[in-house]
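Only a single protein chain was left out; the remaining protein chains are all shown in position.
Up next is chain A:
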């Protein structure tokens, strides 16, 4: 087991190296440059030249690359051109927000998606089934930003039962030390702050969780349908096993394999959904930060971010693989 994990992690090194080269070249081949973005209407040719000179953008690419890699190997991701803060610090303050949001979205997606998909399969061809298929189709086709906008309009403006934006009401003046606001509130005993932060997560969480929800419903349904007709399920029934046992140990467990893979993939994709959701809800996570970095060509942030995401994807895949071995003993034997 440990060997598998070690091997996986070792493979990550050349992947990241290749990625760093590609990224470096790609980011720098984008038209324009950060100097224009920084100076706006005031970008006279002299000012642009002076910024490029002082920031080192006029150096040969190879030299820029080695400087960058040298720093990177020492754990220095550089400084954001736009905000003037170290890239790592920027990630550290924003990543918890996106994780909190993703967790809520995932709980929503998994908590409703698996039971709904399962029910749909069991009542194949009935109203529940048709209903869930239609709902999941809508869930997949509706654009995230549109859904986010509708949710916000309905539940924050028309009937203001939930906050429209942000992570926490700034008037609360809560203590933060982990930057996971709900957790901070619980740890410091400021329960009102935790509750407030949680309320801020509901609407963006629902918006972000809808696509994964729809996909999980479909995959669970398909998978359960396949498994519940399998020979071993029939055999189990013939042996007179209790229906409960058959459902939990034979059907659900086996049906979960593709679902887990899907959840893993969707977790990675949540980040891209977060770009839109966070913008609509003025939610200060990694998504809205990345959007700004793209618009303003913030090289160090873009590079750091993509390397960061690559590591994240690799880790999620690793977790998915490990969970296979827990769910499916056959994988363990291989």
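The rule we apply is simple: contacts are C-beta pairs under 8 Å (C-beta built on N, C-alpha and C of every residue); 3 or more make two chains touch, one makes a residue touch a chain; residues count from 1.
Operating definition for what follows: contacts and distances are computed from a predicted model.
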| item | value |
| --- | --- |
| Candidate names "Carbohydrate ABC transporter membrane protein 1, CUT1 family", "Glycolate dehydrogenase", "Benzoyl-CoA 2,3-epoxidase subunit BoxA" or "Peptide/nickel transport system substrate-binding protein"; UniProt protein name, chain not shown | "Peptide/nickel transport system substrate-binding protein" |
| Omitted-chain contact residue, chosen from A:5, A:21 or A:54 | A:54 |
| Absent chain, residues of chain A that touch it | 30-45, 47-48, 50-51, 54-57, 67-68, 71, 76, 78-86, 90, 93-94, 152-153, 156-157, 160-171, 176, 195-196, 199, 229, 237, 243, 279-282, 284, 288-289, 292, 295-297, 299-300 |
